[in-house]
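A single protein chain has been omitted from the complex, and every remaining protein chain is retained in its original position.
Chain lettering (A, B and C) follows the sequence in which the chains are written, and residue indices restart at 1 in each chain.
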Amino acid sequence: MTINIGVIGAGRIGKVHAENIAYRIPEARVLAVADVVSEAAQGLAARLNIPLATTDYREILARPEIDAVLVCSSTDTHARIIIDAAAAGKHIFAEKPIDLDLAVVDSALAAVEKAGVKFFVGFNRRFDPTFARVREAIASGAIGDVHLLHIISRDPAPPPIAYVRVSGGMFVDMTIHDFDMARFLVGSEVEEVYTRAAVRVDPAIGAAGDVDTAVIVLTFANGAIATIDNSRRAVYGYDQRVDVLGSKGGITTGNLFPNQVTFSTAEAICRDLPLNFFMERYTESYVREIQAFIDAVVNDRPPVVTGRDGRVPIAIARAARLSYEQNRPVRLSEIG
Amino acid sequence: MTINIGVIGAGRIGKVHAENIAYRIPEARVLAVADVVSEAAQGLAARLNIPLATTDYREILARPEIDAVLVCSSTDTHARIIIDAAAAGKHIFAEKPIDLDLAVVDSALAAVEKAGVKFFVGFNRRFDPTFARVREAIASGAIGDVHLLHIISRDPAPPPIAYVRVSGGMFVDMTIHDFDMARFLVGSEVEEVYTRAAVRVDPAIGAAGDVDTAVIVLTFANGAIATIDNSRRAVYGYDQRVDVLGSKGGITTGNLFPNQVTFSTAEAICRDLPLNFFMERYTESYVREIQAFIDAVVNDRPPVVTGRDGRVPIAIARAARLSYEQNRPVRLSEIG
Amino acid sequence: MTINIGVIGAGRIGKVHAENIAYRIPEARVLAVADVVSEAAQGLAARLNIPLATTDYREILARPEIDAVLVCSSTDTHARIIIDAAAAGKHIFAEKPIDLDLAVVDSALAAVEKAGVKFFVGFNRRFDPTFARVREAIASGAIGDVHLLHIISRDPAPPPIAYVRVSGGMFVDMTIHDFDMARFLVGSEVEEVYTRAAVRVDPAIGAAGDVDTAVIVLTFANGAIATIDNSRRAVYGYDQRVDVLGSKGGITTGNLFPNQVTFSTAEAICRDLPLNFFMERYTESYVREIQAFIDAVVNDRPPVVTGRDGRVPIAIARAARLSYEQNRPVRLSEIG
Partner (left out) sequence: MTINIGVIGAGRIGKVHAENIAYRIPEARVLAVADVVSEAAQGLAARLNIPLATTDYREILARPEIDAVLVCSSTDTHARIIIDAAAAGKHIFAEKPIDLDLAVVDSALAAVEKAGVKFFVGFNRRFDPTFARVREAIASGAIGDVHLLHIISRDPAPPPIAYVRVSGGMFVDMTIHDFDMARFLVGSEVEEVYTRAAVRVDPAIGAAGDVDTAVIVLTFANGAIATIDNSRRAVYGYDQRVDVLGSKGGITTGNLFPNQVTFSTAEAICRDLPLNFFMERYTESYVREIQAFIDAVVNDRPPVVTGRDGRVPIAIARAARLSYEQNRPVRLSEIG
């Protein structure tokens, strides 16, 4: 059985998924690509021998041979496309976030549920071999109950200010991955959020109403306490690590590097910088997440990342922002 | 010039200081030791050829040849001895905390100031080669402004419940070292404290009114945000690490190990556990801190750890406890 | 410009190259595959949509649209196919070794030279990001003159005895990669070889006339001294490391691991085993070497791994065996 895929949105991440399907996933093929920028759709189609390129995603939804779509367009279009795709009976893989407005998220999830299609949210880091291994170890009970979790998640450089302005803010744009990671690793639900944040990297980010440096404390239903350490700029590159303390042991992870070479000179012992950003750092995770989505469709199994997994981190991001604005712990139950 | 020292309190830490002076510090010698347990004083005196052993520290203070005393007795006696020693014109090295009551601390510090003697508080971790190197790098500007600091500070096992009951609580007993470390590394003053804590290690600790697991967020005057991750039990041993993000770079430290051996078998790549607890982990720091105290006396220079350095972490500990009790951020200015 | 490729030999390594060209090298495509086992050729052709599958490689050489061939068949057929492909004017990428007999190697290289086609030998480890980085650092002068080089090269498990019998022996089958690596890293020619070897892993290997454990000392024209440490079995997996001492610094490399997770328990600090064998460890190197070959063809540049690079390690392997048999240092000039 081969799954026929339509890719909606031919930007950076849409290209990654299309290529991974073309080259690494034998059970699926991309039959159509849509992008509001015609050249983007045409270019990707030409490069990967995709038969249909269009500027209107509804053209893809109308094709009966399409089994599933990947929603890789801009965030403000996600919910609309999800609703339409669900109505068309297509299985859906959607990039995060579903929407910045929880009510809109809920309407999209309701449409999905009503249609009975598979729905999978693109929290790719869960499929990173390092973080998947951490989850496996925790789930297996190897370190006992989780007491403390610390997530370091720092970008090499902030995005353009124009992007910052429409991003919905750092918590929903960047920390959302860490909220998901915390839930994924701890295996429990967040009950309370406390945020301490600041503008330290670039005053223009502050002028745009956002922060660039933050610490967020999450308290979980199972008693675990997690801290997230965020910065929009670590000059040495992408920094993605976790440290877990459990009742029976601890886990620490390291960054990924382009090589395993250590240089010793008369001055210092050094190695090259880590992989610079997410496209290099999480390469393998993108392949594995699409594989997991295709597996769910092929084998008619529940997706391993659910609609609820897409919704909760958005609520946590809202709580984190509210906590920041009011400088007080915020119960997640305060958020809609 | 040789500095003549009286050691007051011949328990574990008093012995360490007495031995370090005897064996490692040529500019000083221990001439007297006092302990309310006569056998303790006698035993230490016999082992190190200390001429005077007494149960009454005032006997030491009365000796004109004594230049300085080390206050290593139980916490509840610190302030009284400091005041008496200051009145006797002795220079003072005092173990932390000075007292659990800030008013008492202030009276002790006032006595010291009035007497004009040197006063040095035993925050030994500042003298650990690893943490001293971190401070040196930050102070030199090598990583720019400090944006984020994370301190992992976990004991291998909780103290006996009898000790927990009289300890003043985890924040003033254990975290106090981390509060000092945060101030030392950041080089600025704490303005606000938020605590999230729990009883996860042993319910008996909770029954004694204390916590055993905590995350504390500190906001500094210079804008740095620090998090402290505490546990009374890391089953793999003493875990003492910091991670710093600055505007120009980052710093990460590792634990210390008894050897540098890695074993590879058909199952895993492993190494032995880290040094188990503070006496092994911080051995070198104890030598260096006493050396620093002696240097200050010999050269008539200001001690590098001051009375203020002794007081502030106690105030932070109180703020941390208040924050925990009321689940809200507490301004340090709220504490006396 | 697209380069049309014929793959001769559809075994494990032929499949790797065919897939890498299909999925990772936009400038090339595989138009034909040959294998004496018809099902192997058919299977690979079907999977990658290769138009021509045949049991006779001469059918590929007869096609005028084929620009280049990859010689991935069994070692005893390499020279014959190289000679035929050269005569047919095809560029050639050949797996190592060219042949076990140096006279045969020379006849193949003569045929290539006469035809004026590109010839590239598959010493893939040169393209591994770690070893390429080491070479780059040495070539840049960063560590000065090379004084000492140590190569650790251990397989996770020995090959089947049936394979051992026809392999030509460990030196030409396994160590040949290390001989190439030593030449590549040092950037000079080997003048003398001394071998100390033994049968420690499996007596059946000894019964087959081979060794499974060896140390080889290489002396280079530029004065560098290299040691190679070989074993057919490291129970913890594939072990591929180098250590270099230069006049201005040193370089050490580490193995590659499936994840960056460290586990701490009450017993030990552990991580998972390294990537087990060459297909996982050197995945990236295979892509990069084929890319380098295609680049040489597309841009009409000299291949970065030459015919001489294919010949010399075979001569060193013969010297290593002679040294082992006679227990004396052997000059490379003694070998034809």
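Convention: a contact is a pair of C-beta atoms (placed from the backbone, for glycine too) under 8 Å apart; a residue touches a chain by one contact, two chains touch by 3 or more.
Note that this is a predicted model, so its numbers are computed, not measured.
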item: Sole contact to the chain not displayed, among C:Ala103, C:Ala198, C:Ala221 or C:Ala266; value: C:Ala198
item: From A:Asp145, A:Asp272 or A:Asp295, residue that would touch the chain that is not displayed; value: A:Asp272
item: From B:Ala87, B:Leu256, B:Val298 or B:Leu322, residue that would touch the chain that is not displayed; value: B:Leu256
item: Touching residue (missing chain; options B:Thr2, B:Ser38, B:Asn222 or B:Thr265); value: B:Thr265
item: Where the missing chain touches chain A, by residue; value: 234-236, 264-274
item: Contact set of chain B toward the excluded chain (per top definition); value: 22-24, 26, 47, 129-130, 132-134, 137, 142-143, 248-256, 258-266, 272
item: Interface with the undisplayed chain - residues on chain C; value: 145, 147-148, 150, 152, 154, 194, 196, 198, 200-201, 213-215, 217, 219, 223, 225, 227, 229, 231, 233-236, 239, 243, 245, 247-250, 327-329
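Here is the rule we go by: only the chains that are shown with their structure count from here on.
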item: Centroid-based (C-alpha) most distant chain relative to chain C; value: B
item: Centre-of-Cα separation between chain B and chain A, whole angstrom; value: 42
item: Centroid spacing, where centroids are CA-atom means, of chain B and chain C in whole angstrom; value: 58
item: Distance from chain C to chain A - Cα centre to Cα centre, in angstrom; value: 39
item: Residues of chain B touching at least two other chains; value: 234-236
